[in-house]
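Mind having a look at this structure? Questions to follow.
Every protein chain but one is kept in place in this view of the complex.
Should a chain be cited, it is by its letter among A and B, assigned in written order, with residues numbered from 1 in that chain.
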Amino acid sequence: MTGLYVPGSGPLHRTPAGPKLLALLVVGAALVVAAHHWLAVGALGAALVLYPVVGLPPRHAFGVLRALWPFLLAIGVFQTLFGDWQTALRLCAQLAALVLLANAVTLTTRVGEMLGLFERLARPLRRVGANPDRVALVLALTVRSIPMVLVAWRTAREGYVARGLSGRPYLLVVPVIVQLLRMADATGEALVARGIDEETRRQG
Amino acid sequence: MLRLEGVSHSYDGRAVLRDVTLDLAEHRIGVIGANGSGKSTLARTLNGLVVPDAGTVSLGEWNTRRHARRVRRRVGFVFSDASHQIIMPTVAEDVEIGLRSLRLGAEETARRVDRILERFGLDSHRDHPGHLLSGGQKQLLALASVLVTEPEVLVCDEPTTLLDLRNTRMVHRTLERLDQQVVLFTHDLDLLTGFDRVLVIDDGRVVFDGAPGEAVPFYVDRMERADREEADR
Partner (left out) sequence: MPTPTTTHVRYKGLTARDLSLIAVFAALIAALSVSVAIPIPFSPVPITLQTLGIMLAPTLLGWKRGTLAVATFLALGLAGLPLFAGGRGGLAVLAGPSAGFIVSWIFAALVIGVLTDLMIRGGKYSFWKGLGINLVGGILVIYAIGVPWMAVALGDGVLAAGLSMLVYLPGDAVKAVVTALIAATVFRAYPIPPAGRPVLEEAA
């Protein structure tokens, strides 16, 4: 379960997920509240410098920016034509800076650690009946199920082709769903059999 | 000792178990029967996955209706399709999660995980995703994940149905060596040699109860007779 995480030992890698997320929120809020174009450009510069400083290969920075360029172009053209260049500059720099910073947090935090943070943040939900152990269990079950779903999908497509069906592709999805429902039943049974998740109260 | 007294159960009005009374004391017990004979439901009553409509299933002083959790902790269950039983993303995590409810502490938990993975030859796969293992290895992992909690009894519901010959033998050998009592529900009659007792289930009832040497021919004969009757009709 490595996901987008890039292994490393730089300062951001060593910082726990909580402070990183908090810092990201503070910087984001500050940029939006201050709403100043030179500040936004400064933040973008800092975000770009951050990547090599914390030991992330620069191609990761270019990767997220490439996904952003149509938006940056739209903002640039639109704001320069109908607004003023300062707003265009501020919005572009702000967007790029925040996306780069958020991406830096993701690239330096293991998926497991980030999920651990989410579980802690969800802890107040215990009052409305969310059990942290069950939250963790569902997340782990999902990670384990993704490859199983992909296999089920592939098998169904083979069956669909082998039977010479065509034209109604939703018929391909139905057997996958039924298989998944069966899989979920069996897994639920196994959770009980293995004593991992008990239905604690007896049936009424 | 597992004890069934007057166990009856039905699904949607169709009786699948009819007044089954049994004491399961022998070290190795096999249960055979055709598809739809009630075998699988019987297996599920033994650890409370199915609580019967009538009658009781008990282990010592605990019964599955009132103390399901206590019985389940002592009666491990292995399904035929291991991939559904493997719950966590990696091999070691899957073995570990079953131990979590026993609250043994991190050190003892890690020690037990290491020991069982080594015993089942899975230690080199500990950080691999469970779904990437071969069919036989998956079933071994399912067995390891159950046995790490050290149940008194192991119930296996057709554990070799999806396996090839080599993997079937591997699982068979593993089951043979266990210290625990084993109740094996199977279609694979070869697995039952050396068992202490074999039950034949038909139409929700125990129709034969004895040594494997007699039970297996009885079952084969009964199936052939049913075939002939069908052909005559």
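We adopt the following convention: a residue touches a chain if its C-beta (ideal position, glycine included) is under 8 Å from a C-beta of that chain, and two chains touch if they have at least 3 such contacts.
Quick caveat: nothing in here was measured; it's all calculated off a predicted structure.
Engineer: The chain left out here touches which displayed chains?
Structural biologist: Contacts of the unshown chain, counting the full complex: A.
Engineer: Would you mind spotting which of A:12, A:50, A:93 or A:148 touches the chain that isn't drawn?
Structural biologist: If we include the chain that is not displayed, A:148 is the one touching it.
Engineer: Under the stated touch rule, tell me which residues of chain A contact the chain that is not displayed.
Structural biologist: 1, 3-5, 21, 24, 28, 64, 66-71, 74-75, 78-79, 82-83, 87-88, 91, 95, 98-103, 105-107, 109-111, 114-115, 118, 129, 134, 137-139, 141-146, 148-150, 153, 169-171, 173-174, 176-178, 180-185, 187-189, 191-192, 196-199, 201, 203-204
Note that only the chains that are shown with their structure count from here on.
Engineer: When the centre of a chain is set as the mean of its C-alpha atoms, what distance in Å lies between chain A and chain B?
Structural biologist: It comes to 40 Å between the two C-alpha centres.
Engineer: Mind pulling up the chain A residues that touch chain B in the complex?
Structural biologist: 1, 137, 140-141, 143-144, 147-148, 151, 183, 186-187, 189-196, 198, 202
Engineer: Quick one: which bits of chain B touch chain A in the complex? Just the residue numbers, please.
Structural biologist: These residues of chain B touch chain A: 47, 49, 66, 68-69, 72-73, 77, 79, 81, 83-89, 93, 97-98, 100-101, 129-132, 145-146, 149.
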